[in-house]
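Working notes, beginning with the structure itself.
Of the protein chains in this complex, all but one are displayed in their positions.
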Amino acid sequence: MSSNFILEMKGIVKVFPLAENPVIANDHVDFSIKKGEIHALVGENGAGKTTLMNILYGMYTQDEGTIILDGMNINIEDPKKAISYGIGMVHQHFVLIPSFTVAENLIFGYEPHKGLFVDLNKARQLASEISQKYGLEVDPDKKIQECSLSTQQRVEILKILLRGASILIFDEPTAVLTPQETKELFKAFRELAQDGKTIIFITHKLREVMAVAERVTVMQKGQVRGVVNVKDTSVEELARLMVGRDVSFTQRRVKRVSDSDKILEVDNLYCLDERGLLALKDVSFHVKAGEILGVAGVGGNGQNELVECLTGLRETINGDIIYKGRKIIKFSAVKIRNLGVGHIPGQRYTRGICKESDVLKNLIMGAHKKHPLSKSIFLNLKQIDKYAENLIKNYSIKTSSKDAPIMNLSGGNVQKCVVAREFTLARDLIIAEEPTRGVDIGAIEFIHTQLLKKSEEGNAIIMVSTDLDEIIALSSRIIVMYDGCIIGEVSPDITFLEEKVGLLMAGIA
Amino acid sequence: MLEILFNAHTVKTGINLATPILLGALGGVICYKSGIFNIALEGNMLIGSFAAIVGSYFFGNAWAGVLLAIGVTVIASLIYGLFCITFRANVIIVGFGFNMFALGITGWLLLPVFGGKGSFFDPSTPTVGNLKFSFLENIPVINTLLNGHNIIVYISWLLVILLYILLYRTAIGYRMRALGENPDSLRVSGLRGDFYAYLAIIISGACCGLGGAYLSIAHLAMFTENMTAGIGFISVTAVIFSKGFILITALAGYLFGMAHSVGIQLQGIGLPTQFVEMIPYVLTVLMLIPTAFRIKRVYFKKADVQVK
Partner (left out) sequence: MSKELLQSLLRLLIALIVALIVSSLFIIFMGENPLIAYRQLFKGAFVGKANIIRSLRWSTPYIITGVAAAVAFRAGVFNIGIEGCVYIGGLSAALVGVYVTGLPGPLHVALAVVVAMIMGGFWLVLPAFLRAFYNVNEVITTWMFSYISVLLCQYLVTYHFYDPFEISQAAQQVRTSYIASSARLSQLIPPFQLNTAIFIALGITILFFLFSQRTTLGYELEMTGLSPDFAKYGGINIAKIRFYAIIISGAIGAIAGATEIMGVHFRYIHGFSTAIGVNGILVALMGRLNPITVPLAAIFFGSLQNGARVMERTSNVSLDTINIMVSIIVMSITAEGLYELIRVKRKARKEE
């Protein structure tokens, strides 16, 4: 047994048993960290890194495998147990209470008492003490809602330090920070490590790994692909480990498109997210008829916001969107839809379908106002039945009947309903978000075939996906989003394609 | 004209009318801060007012009535809470059903319990009574404002302070507010959100019980069918209007009371009764209009959860 490993996870297996498509999130994963080290955990979406850390943090329990802390075998049943073992997590989305002050947030759940009442002075005192001890400055009396995101993050860190955390897990900590704040965070990492704390941080940004980590564990598709010392490796090797495929079993099926019209042009697009920060920064690209433009990138780099801007569901603050020569940037969602823009949404169950309704009613949305499904205000029931049956047949939707509740269908068939509907309605442009996420193999094949067919018919398709295999298999061109910008464009014909895309996804141009 | 409108009588009536609204609203605000939209205040208060007069009449003691009102209303409130918190039913439909249930059952019980129909009045029933502070009697304005009110009025003032302290100075209050703002924070700290939700329901039940008791046995011991006549909904409005700030909730309650009282005075100079009675309801709608222009600040991004 290696004595300087403070924590070892051995043979971790975690399977999420979805009905049609069991997902092996962690496939016999071994993960170890040394005391006082800064360790990066890297991988693309779906690699299994978040699941692994959630197991460590007590959110899930592993199906197989052991966790050894300081030489002792432990079971982590829930987050409270985890913190008692000294394992704390700083989440990507902070778990703070906006109207409470910093001090109040720090003591929440473990409030110091003076009689019946909460001892706020003691709280303030604790806040100052811990803040000074670790050099993470905070104002104990400021309300969290008035603090910057980096301050909020600092409070999250102090919170787990206050609970006695010696192993600190960070999930994409720099997502909300400016470059300056990132530098400060890394300085804090180093100081904490010097103090004997162990830092694990999940990231997809390889530059950060090279900047601050000592060792890196790279995961892909639920398995560990490599554990390397940072000083012995390079971003290229990491990218290769992160996205390199052993066997390229994804068939490339794309035709070249050279001379056709630009269906969609986006120029210098800017927009904000819910927090008021820039989600898109100077985004410009175009799509031609017959092309499949793959928009790759780790989730959370502006893809959602981009799609919302294109479909009229989000306000932009600068730039232009031109669809078939028309400026549509100020158009409402209704108007854009009526122009024939098809959209397969990422939020399948809230936007893509009506969960409480049946297959038929889900299939006709959007087409219901047009001939032949309706005439003036009346629905033509016979035509509607025919339309639905056609879609069910043509898209091989497995359902007991067209009146069956849509939630009776498997995930893949639900998605096929969405695809069927949108592909039939769309004229010239289709925006597909995560088209095959959570879908079984057969349906994936089918949907990919349909996408290709649509592109061959002359439609322009924008495919936003965190599934690199899908991007590589179908795209005529690939652009990669990172930090709200298009960090680079790649032609799928180049050699070392995965590595190149992997580097872009990780922020290295 | 001003003397007619703003004399001691108007103030006293205003406080009288405001108190049940305030008590209901206090219950509502505790739930609001804990993340529960309690639209059953109306039903709760009605049940409370019935229980109060039952207790007072049959035990010959007004305070027995008050205690019974609080006890029964807490139980009723827990039923509403059960449907909303544990069964996760649609809050509005359950609330409506609950209010209808309260209306039905209080009207129905008049016959078996009191042998009457539509209302019950027996002058021998004890009432809660007023408090007089002799040392205030000679101070001009203060005397009107602070002296000679019903005991429950004084309790309601005390409650405002107590609930404020509960919410902002005790650990329980912190956790309830956290539940309302970010339920995840409790989960991560290993605390059970449901516990604090039910606690909020119990407190609101007690407040509504007290409010209902005020309606039926504070001054004149009488119960009529549908005694609350929308007061519970006015309380809800006070809560929404105040955005959960207890002190503003209290002020809103008093605003309603005073407006109604002034309206009653206007009746004396010719305003038809119907318009006077309309005042609280119209005011409620008016006070909801500003809530339309509120920007909801999103602090933390919500995940798109696909719950099958």
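Letters are used for the chains, namely A and B, taken in the order the chains are written, and counting of residues starts over at 1 for each.
Just so it is clear, contacts are C-beta pairs under 8 Å (C-beta built on N, C-alpha and C of every residue); 3 or more make two chains touch, one makes a residue touch a chain.
Just so it is clear, the structure is predicted and the values come from calculations on it, not from any experiment.
Of the listed residues B:A18, B:I39 or B:L191, the one in contact with the hidden chain in the full complex is B:I39.
Considering the whole complex, the residue from B:I92, B:L220 or B:L247 that touches the absent chain is B:I92.
Across A:G244, A:G299 or A:P405, the single residue that touches the chain missing here is A:P405. Summary of contacts with the chain left out: across B:F101, B:Y196, B:Y214 or B:Y254, the touching residue is B:F101. The hidden chain makes contact, of the residues A:Q125, A:T350, A:Q383 or A:T424, with A:T350. Summarising the interface, chain A meets the missing chain with residues 311, 313, 333-334, 337-338, 343, 345, 347, 350-357, 361, 364-366, 368-369, 374, 377-379, 381, 403, 405. Panel shows chain B; residues 39, 83, 86-90, 92-98, 100-101, 103-105, 107-108, 111-112, 229-230, 233, 236-237, 240, 272, 274-275, 277-278, 281-282, 284-285, 288-289, 291-293 of it touch the chain omitted from the view.
Basically, only the chains that are shown with their structure count from here on.
Centroids of chain A and chain B (each the mean of its C-alpha atoms) stand 46 Å apart. Only residues 165, 169-171, 174-175, 177-178, 181-182, 184-191, 297-301, 303-304, 306-308 of chain B touch chain A when the two sit together in their complex.
Those residues of chain A that touch chain B in the shared complex are 78-80, 91, 93-100, 104, 108-111, 113, 116-118, 145, 273-275, 346-350, 407.
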